[in-house]
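Here the complex is missing one protein chain, while the rest keep their positions.
Going in written order, the chains are labelled A, B and C, and every chain counts its residues from 1.
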Amino acid sequence: MELFADLLLIAIGAALVNNFVLTYFVGLCPFLGVSRRLDTAFGMGCAVTFVISVAALLSWTMTEFVLRPGAPLPNWIWSSLNPAAEAGEVDLSVLSYIVYIFVIASSVQLVEMYVRKFFPPLYKSFGVFLPLITTNCAILFACLEIMKHVVARDWGLAESLTLAIFGGVGFTIAIVLMAGIREELELCEVPESLRGAAITMIVAGILALAFMGFSGIGANVEKLLNP
Amino acid sequence: MDRLRNSFLGQAWLILVLAGVFGALLAAVHLRLSPRIEENIRAEIMREIPGLLLGGEAVEGASITIEGELVTIEPTSGEPRALTIVEQPSSTPALYRVSEGESGAPLGWVARGQDHGYADVIDLLVGLTADTAQITGIYVLNQKETPALGDGIVRSDFRSLFVGIPTDSPLTVGRDAAEAAKSPYAIQALTGATVSSRSVCQIVNDTVAVVRNEIAGDVEDHDERP
Amino acid sequence: MTFLVILLASSTLLLLAVFMSFVLGWANKAFYVEVDPRVEQIDAVLPGANCAGCGYIGCTDYAEAVVNEGASVALCAPGGESCAEAVAEIMGVEVEETWPYRAVVHCGATLPQRLGVNDYRGERTCTAANLVAGYQGCVYGCLGLGDCVEACTFDAMKMIWGLVQIDYEKCTGCGACVETCPRGIISRIPFKAERVLVVSCSNEDFGNDVRKVCTVGCIGCGACAKLSELFTMDANLPTLDYEGAAVEEGDFEKSMEKCPMESLLYVGKPSAEDLAATIDEELPGRVEPDFETTVDQAEWRG
Partner (left out) sequence: MSVREPAPLERFLNGILPENPVYRQLLGLCPTLAVTAAMKPAMTMVAATAFVLICANLITSLIRHLLKPHLRILVFTLTIATFVTIADRTLAAFAYPMSKLLGPYVPLIIVNCMIISRCEVCSSKQGPKAALADAIGVSLGFLLALASVATVREILGNGSWFGIQLVPESFPTLILMILPPGAFLALGSLLGLATWFGHRRAARASEPETGSA
C-alpha cells in the first residue's frame, strides 16, 4: 500500500503540481510550435508521452547499472581488472549527459522506424513531430530528474516510470489546453504586434497561474494517504 | 574489409570515433575537476557548522579558514577559536562530531538530513548539543521550494526559531504565534508555506531521532552520560 | 590509476555506441519500408505549399496518391503547367490537356446594390456575421467582411465596395477561399479560356423575393436558358457545366442582353474595352480613405 501511495504522489506531482511545461519551462519549443490545432497537439502529446516512457526505461537501467556512483557494472570491471586495487569507487556519473542524449536520440530513431513500419497512418499524422522530439527538453529533463532521484533517494523502476509517464500526461494536458485556447484566439481581434508567439506566451502565463492552483492537491493527498 | 565497410559499424564509424574520444575527454576533465568539486561541497558544510553550533551572531562577519578537519574562526571582535570537525560513520547522509581546539571537549554534533519537501528535495544541516538534548540551529543546504513563499525557510528569522528547542519530543508546527507559544516544541509556520515548514520540521525530527539513538548507543560505551 | 579510469570511461561510451549502431542497423533492416523513390522525386517537384488544392492533405500525400493510386498528375493548382509536366515526366505519363483552376465568386452585388443592409456591430468576420439573422436582406449573397481575403495566402482577393474581387494574375486556384466562405458562394472552375462567363448570383428565391433584397440578383426567369442550351435551370439559378460542354465557345451575347438583372458576367482577363476605358486614368499616389465607400477594418464601438 505504501508503494502505491508513493506512486500516486509522484504521479500527481508530475502531472499537475509541478507540470513540466508550466513550472519547469521544459518542452517549450513544441508547446509553442505545435499547439495551433487540437488534433496535432494531442498527437504531439501522445508522441512525447510514448517516447518519454521509452527513454525513461532506458535511462533508468543505464543510471542504475552504469552511471550511479556505486554502480555494479563499472565496479565489477574495475575490481576484476586490478584485484589488488583498494575498494576505490569508480564513478562514471560524468558520462550521464552524453549517455542520456545518446539513448534519447536512438530511442526516437527506433520509435520512428517502428511506427513507420507497423502504423503508417499514425506515422503520417506524426510526420514531422518525431524528429522534432529529439530536441525536446522535456525528455532530457525527465531523465535528469530520474537520475537525481535514483542517486539521492534510490528510486526503483516503478517510481521512475510513473514520473515519466505522468510527466508526459502533464505535458499533453498543457498542450491540449493551449491548443483549445489558441483555436479560440483565431476568432478574436489580437493587436497587430502581439499576434503569433507573443499572445501565446501571455496566454501560457495565465494558464501557468491557473496551474498554480493545483499546488494544494499534493499536500492534501499526502495528508489523506498517511494521516 | 568491405563487408565491414558497409556493415552497421562502417556507416557509423564517425559516431564510434567521436564517442570514444569524448568519453576519454570527459573522464580526463572529471578526474581533474572532481577533487575541486568535492572540496567546494565540503567547504560549504564546514563553513556553516561553526555558525550552527556557536549561534549566528558569534560568527557574524568572521573569516573562517578550513584546513582539513581544523576550522579556525577569526570573528571581528574577540579572539579566534579553533574547532575540529570529524565526520562520523552514520546512517544519516552525514554526521560530524565537533570538538573544541585540537582535542578539546566535544562541543556538539551536526547531522545532515534530506527528504521530499513541497516541490522537491530539501537538504539541510541540524546542529545538536554534545548530549543531543537541544537543537542549536539548522541551515538549509539546497531546496527548490516556490520562490518568495516556500524559500522563506532559508531566511535567518525562520532558522532562529529552531534554536534551543529540546529534542526529547518531536517538533510540531503551529499555524500562528498563539499556537506556537502553547508548547515549547512548536515552531511558528511561515505564512503561506505551511507545507514547506512542516517538511522542514519532519526532516529535523527524523534526523534528530536517528542521531539520538546512534549517539545514545555510542555514549553508553563512552564516558559519562549527562 | 587515472589512465585506467579514462580508458574505462571511453570504452563504456564506445561499447554503448557500438551497441546502439547495431540495434539501429538491425532496426533499419527489419523495419525497412519500401518507399517508392518516385514519391520523393515528385514531392521535391511539387511547390510544397500544402494548400490541399489537389484534394489531398498535403504535397507528400498527393505524391503518394499519384504513385500508388494513380491520381491524375495535373491536380496541383498552384504548380500549374510546369509542375504537371514535371510530375508526368517522373511518372513516364504524357500530360493530358489540363486547364488552370481558378476561384469565382457567385455574387455581383456591391454594397449600394444590396437592400435591407442593417447596421451590424458584431465581430467583423463573415463566419460571425453569418450567424446573425438580418445582417442584410439577401441570405445567400456575399457578406463583405473579408474572411476569404484573410484566408487567401496569394493576396489575390480585394474587398471593393463590400464585394470581393479576385485578381486573376495572382489567383492560383488553391481553394482556401472556397472553404472559408461561410455561405459557400465561391467555387473553383477550370478556365478553358482567358475570360469565362459566370452566373454572379446564388439567390435561390424567385421573382419579387429577390428584387426585395437585391437590385442585381438573378430572379430565376430562365430567359438565358431558353436562348442558349448550355444553361440548365436549377433552383431558380442558371448553372453552367464547365467540365463537360465547351462553355467557352458558346455565344452568350443574346442571353446577356435578355437578362433583366445583368447577373451574367465575364470574369478573367479584363476585355480590351475595359482596359481602354481606364487607360488614361491617373493612379492616385496615396489613396485617401473616404469613409462612405470603404468598409473600415478598424472596430469602432460608438
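Everything below uses one rule, namely that contacts are C-beta pairs under 8 Å (C-beta built on N, C-alpha and C of every residue); 3 or more make two chains touch, one makes a residue touch a chain.
In this text the structure is predicted, and so the values were computed from the model without any measurement.
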Candidates A:3, A:77, A:198 or A:224 - the one touching the absent chain: A:198
Selected residue (touches chain absent from view) among B:44, B:100 or B:176: B:44
Hidden partner chain, touching residue among B:19, B:124, B:138 or B:161: B:19
Residue among A:4, A:25 or A:65 that touches the chain left out of view: A:25
Contacts of chain B with the absent chain, listed as residue ranges: 11-12, 14-15, 18-19, 22, 25-26, 29-30, 33-34, 36-37, 40-41, 44, 142, 144, 146-148
Positions on chain A where the hidden chain makes contact: 22-29, 32, 94-95, 97-98, 100-102, 105-106, 131, 134-137, 139-141, 144-145, 148, 191-202, 204-206, 208-209, 212
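The rule we apply is simple: only the chains that are shown with their structure count from here on.
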Chain closest to the middle [Cα centroid of all protein chains]: A
Chain centre separation (chain B, chain C; CA means) in Å: 69
Cα-centroid distance, chain A relative to chain C, in whole angstrom: 42
Touching two or more other chains - residues of chain B: 19, 22-23, 26-27, 30
Shared interface positions of chain C, touching two or more other chains: 5, 8-9, 12-13, 16-17, 24
Contact footprint of chain A on chain B as seen in their complex: 19, 22-23, 26-27, 29-30, 34, 114, 116, 118-121, 146, 195
Sites on chain C touched by chain B in the complex: 2, 5-14, 16-18, 21-22, 24-26
Chain A - residues contacting chain C, complex: 66, 74, 77-78, 81-82, 85, 88, 90, 92, 94-95, 98-99, 102, 106, 109-110, 113-114, 116-117, 120, 124, 187-189
